[in-house]
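In this view, the complex is presented without one of its protein chains, the others remaining in place.
Our next item is chain A:
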Amino acid sequence: MNMSKRFIYGLVSLATIAMAGSSLAQNSPTPGGTLNMIAQPEPPVLMVGLNSQGPTLYVGGQIYQSLLSYGKDLKILPSLAKAWEASDDGLTYTFTLQDGVKWHDGKPFSADDVVFTADKFLREAHPRWRYIANTYVETITSPSPDKVIFKLKKPFSAFLYAFELSSFPVVPKHIYEGTDYRTNPANQTPIGTGPFKFKEWKRGSYIHLVKNEDYWKEGKPYLDELYFRIVPDAASRGVAFEKGAVDVLRGGDVEGFEVRRLSKLEGVTTTTEGWEMYSPLVFLQMNLRKAPFDNKLVRKAVMHAINREFIVKNVWFGLGEPATGPLASTTRFYTKDTTSYPFDLNAAKKLIAESGIKPQEHTIRLMPIPYGSQWDRMAEYVRQQLEQLGFKVNIQAVDAGGWSQALSDWNFDVTFNFTYQYGDPALGVARHYLSSNIIKGTPFGNNGGYSNSKVDELFLAAAEAVQTDQAAKAYAEAQKILTDEVPIGWLFEQRNVTIMRDKVKNLVRTGIGVNESMDEVWIAK
């Protein structure tokens, strides 16, 4: 195996010399090289189990791995688990682990680590996994060093989608057992199973990872070094890419107008793939507790009054798709068969008249989410459209903390928010609509206060379904009811763009995009 690989490499280099720039050289991986990226903003920590913000996942995803990964079509892919099996009653899930996996400190990886991660570490440190573990999981056991068995209390149709990097990073038992996870000094020198090892972190400057020579995939990774540069200024990030100091820009590293400009540069490739697992959906959060948004017809009117294509095209530079309902079209169980709201001001005005609401009597506070100029422009657009319906609208400028606070305390009229869908509605969507999730203290719950027992029932039925088609049926019906009642004004599905130099190959392979282990990434010489 090794011999033949080396032979191929030799052949490739010969071919490269013989026919410089030929397509053969372009298509076969060559080992070696350094990949420069940007971590924006600088992550607080690289320990993915303790922090699942974007930059932490981006860097930490090279150090830590999860049991499973997911394709661009959300097909389940092996990662630390090479095989998985669900029993017919949907109550027992068995994972078989990869052979020969070692932690970066040389200790062998085994099923004990997975059991510790699931039962102890993440149950304490990870709110999403805690909810799943406490609601559905009965026991977690390892009958042999390469097998882990999860026994559930009741079926959970989304269970196999809960093993993605941000939800289930496997942590080393021998380092964390019996310690205080958050203050463990090992958090500063992360030890994982991934293709790259932590080398150095110069705060405010760069994070340096190097090739894991003992990586469990034979002959991988191809790259020798990864640098995640820290560049706090958005314009400088664009320039760093332009000048070739970095090879990759993750979605969000530069603003939309820069994406458009940088995409047109010579020798640059872009893709919107690699976000399917997250499929961020941007929506208008209305407070259903008070007038005028307690009135369903008003909410329908708002949907008709906002031209979502205009928003995507003119505010977001085309980097999105208008949303049609609670589920992103890129995720499982999405259905088109729902009430749609084409842009139609006259229909909107008619609905307002029907609703009996006198819009001029209502002054609406519109609170933009303070994430940059595009969100501000969107707020201005929404205000202008609401004003056309006759409402008075005041834009309430807040900072990020103020936004989170106001939303968590339900002290708002209208604001924006977005949600990651995590591949399955039970994980990323239902939380915004379940009446059991009308809780203060988080901006990502059911903050509008929508409550419909039929919808609750359908979401629960779908989550506990054993057969996929049962779940699909329940989700389809839930989508129908929701699009008729408009508890949330769905605006658009974000399409984040990854920009890279042409020489970077195989970077976006799966539905988690650049957070995926970069063990297959190589740089064309």
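Simple rule for what comes next: a contact is a pair of C-beta atoms (placed from the backbone, for glycine too) under 8 Å apart; a residue touches a chain by one contact, two chains touch by 3 or more; residues count from 1.
Here is the rule we use: contacts and distances are computed from a predicted model.
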Per UniProt, the name of the complex member that is left out, chosen from "Butyrate--acetoacetate CoA-transferase subunit B", "ABC transporter permease subunit", "Dihydroorotate dehydrogenase B (NAD(+)), electron transfer subunit" or "Uroporphyrin-III C/tetrapyrrole (Corrin/Porphyrin) methyltransferase": "ABC transporter permease subunit"
Residue in contact with the excluded chain [from A:R261, A:K290, A:K454 or A:K525]: A:R261
Options A:E273, A:D294, A:D344 or A:D376, residue touching the unrepresented chain: A:D376
Residue touching the undisplayed chain, where the options are A:T34, A:S205, A:S236 or A:N394: A:N394
Absent chain, residues of chain A that touch it: 255, 257-258, 261, 314-315, 368, 373, 376-377, 379-381, 383-384, 387-388, 394-398
